[in-house]
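The complex appears here without one of its protein chains, the remainder shown in place.
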Amino acid sequence: MSEERPAALISHAEWLRPSVRYGVGAAHVVLLVLLVVVGLGPLLWLAKSAITPTNDTITHPMGLFPNGFAWGNLSEAWNNVDVARYFWNTVVIAIGSWASQLFVATTAGYALSVLRPKYAKVITGLLLTTLFVPGVVLLVPLYIEVVRPPIVHHTLIDTYWAIWLPAGASAFNVVIMKRFFDNLPREIFEAARIDGAGPFMLFWKIVLPMSKPILGVVSIFAVLASWKDFLWPLLVLTDPSKQPLSVRLPSIEGQTELGVFLAAMFIACLVPVAGFLVFQRSFLRGSGLSGAIKG
Amino acid sequence: MKSIRTVTAALVAVGLLAACATAAAVASSTKTVTISVASLIPGSTQAAINQFNAQVAEFEKANPSIKVEPVQYQWTAPTFAAKLAAGTLPTVFEVPFTDARSLGDAGQVADITSLVKALPYYSKFNKAVLAEATDSKGQIIALPKGAYAQALHYNRQLFQQAGLNPNKPPTTWAQVEADALAIHQKTGKPGYVEMAKDDNTAGWILTTLVYSLGGRMETGRGTSAKATLDNPQTVSALNLLKHMRWTDNSMGSNFDYGWSDINQAFAAGQVGMYVSGSDVYTNLVQAYNVNPSIYGLAPIPLAKNKNAGVLGGGTLAVVKPNASAAQKVAAVKWMDFFYEEPLVSKAQAIRNAKTLAANKQPIGVPALPLFDKAQSQLANTWIQPYINVPISQMKPFLNGIYNENVIPEPEASTQSVYHALDAVVESVLTNKNTDIQSMLQQANSEAQQAISSGS
Partner (left out) sequence: MAGGGGGLGPPPPATEAMNANAISEIEVEGAAVAAHQAYRRPRRTPLTWVRGGGLSNLLFLAPMLFAFGAFSWYPIVRTGIMAFQHTNLVQAPTWVGFANFSAVWHDPQFPVAVKNTAYFAFLALIFGYPIPLVAAVLMSEVRKRRGLYSALAYLPVVIPPVVAVLLWKTFYDADSTGVFNTILGWVHLGPYPWLQSESWAMPSLVLESTWANAGATVIIYLAALTGVNADLYEAASVDGANLRQKVWHVTLPQLRGVLLVTLILQLIGTAQVFLEPYLFTSGGPANHTLTVLLLIYNYAFGNSLGGDYGKATALSLMLAAFLAVFSLIYLRATRGWSTE
């Protein structure tokens, strides 16, 4: 990806002109300042307020520790408000959703791209149609299905299966997985087949190892989507002890003092932000990828 | 062939996976009966949780064949519907008066008539309260947990700072307005705040105001009831709010208070007065560690109108419909022990009070009597020595409530009526130029539609 080379909008000759250089340079500085204030500012405020006593945050929200720190907010959020438990729930849900999504997307993409049974076209067509259906159409019947599953006859409400199982049905994941497999060199498959590899061996030992980049991207987006998910867990997890952070935080807003509440929110941000900083490249590449599919 | 073996292995794996997806059935034991019971609102303090667990231990000791599992529980409209549909409510759960009858009629709570009638104190129940626990077929489906009347809560400290006498809370709505203005001018804090959230609490409090002026939201019963939301008293109540909000500016700047956040704001000393159930002091202590010295409780000011009264409501404990016979017996035993015994048995009342006191939980919060007058007064003397709430600061309410008519909430489609009023309250408080008449008419037709369709 040409992330380092700038677009060629401004030609070399133009750069030499001082008016362009200083004008665009100034624009860049302004942009950077705006990005810091707007993009980073709110998070910095959250971090600061998480360790500021509630009273100070209420009366002097833009002050900088007028009465010292309140590290206790963080520990109180983690222990008394039980953020630790909700954090753990979020992690468990994310892992399950990730596994479910990866399992469905890799097997389906492999079948549609490499194995290519005769009916693959039909399924791919169905898949693409599903991609166009807005999520709201599914909401109510899926909910009822989870409340009263037809064959199993035991409710999935308040179990994590209610989240993990539907998570696998992501047409987007299957499409990009399939696309990636389409672009793998077929000769390697042929060589493997000639060596006697069956479909499972081919999948496990050849295709998957070659797909590390796309697996990485799908994984990151799966975990991130799960961390951010709100409406569905809100509906299917009515037991507070099972709820993830995103569902629990709004419910405890009325019962938690502001400083502790902000500390809880800060903790909820840590994993996504840290993950982003570490896996930046994959994030941004994946975002560009989704743009490539849409474009 | 190798691939067939792997294929078979894969088939087995898929089969196992499918089996895993099937949730396991709940194990049932032979001798002990297990019931799950609603315990505390999620987020309660550890002390409150300890107290509840202590009571569970006491019950299990007295009834070795019953095992009780506490489940944190809070009744909110969306989660209740979900749990009801999914059947994940605890064996014993709680519902407000307004929902109990509909649930009973729809067969969504168990019929416990025979078990309740077998209780030794059955004849001493307050008839009005028992009526709320009876469905339209005459079956008793609940035992009362508590009944409350609406009340005016006020911050004694802010009263003092505003130059008002904390022992003389306002007794008319005009006085409420004047006192609110004084508080705002002298302390900068809102003198009077009102619930205005879209979760039916706005309509609930407005209905309280309207009742206190002598108005009613409905006439008749059931699906043939007629909605009367746009009666003159509602207009007066809204105009009062409008005046306080826009002319006096004594209502502060936040107009989306719900039941918990208004308690939170009050406990933090941020507001002067508000209307809510007379029993919220328990929540103020259990969730927010309120400073007892700021708390004052007054009766709702009533207009000089023979229809003026104070809105009352309450909570009932009910049993899941598909509980087994043994579970129903155990459930009623628990309900008897936890909800009723402290009011009918001296020994239990004292034991209960001791447990609550040990865990620093409030004892003696004013409530409406669940039993007849004689029994209620007797019960009060038992716990007299243990009362740890600032009962003297609640005197205005305790004295005044006996002169007030307690009126039940609108009977038909209660929540829908409240919901229709939510928007009107919000509009009055956030838009200076609201057309009250037209909004009320709209709310009225919305409520009428809900009533006629029985929803």
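By letter and in written order, the chains are A and B; residue numbering begins at 1 in each of them.
Going forward, contacts are C-beta pairs under 8 Å (C-beta built on N, C-alpha and C of every residue); 3 or more make two chains touch, one makes a residue touch a chain.
A quick note: this is a predicted structure, and the numbers were derived from the prediction, not measured.
Colleague: In the whole complex, what residues of chain B lie against the chain that is missing from view?
Modeller: Touch set of chain B with respect to the missing chain: 1, 3-4, 7, 10-11, 14, 75-78, 80-82, 84-85, 99, 102-103, 106-108, 196-199, 252-256, 415-416, 419, 422-424, 426-427, 429-431, 434, 439, 442, 445-446, 455.
Colleague: For review purposes, identify every residue of chain A that touches the missing chain, sorted by number.
Modeller: 1-11, 13-14, 20, 24, 27-28, 31-32, 35-36, 38-40, 42-43, 45-46, 58-62, 100, 103-105, 107-108, 110-112, 115-117, 123-124, 126-128, 130-145, 147-148, 165-166, 168-169, 171-172, 174-175, 178-179, 182-183, 186-187, 190, 198-200, 203, 224, 227-228, 230-231, 235, 245-247, 249-250, 253, 258, 261-262, 265, 268-269, 272-273, 275-277, 280, 283-284, 287-288, 290-295
Basically, only the chains that are shown with their structure count from here on.
Colleague: So in the complex, which bits of chain A are touching chain B?
Modeller: 80-81, 144, 147-148, 152, 154-159, 161, 165, 198-201, 235-236, 238-241, 251-257
Colleague: Over in the complex, which chain B residues touch chain A? Could you list them?
Modeller: 2-3, 6, 10, 21-23, 25, 42-43, 46, 71-72, 78-79, 82-83, 85-88, 258, 260-261, 263-264, 268, 287-288
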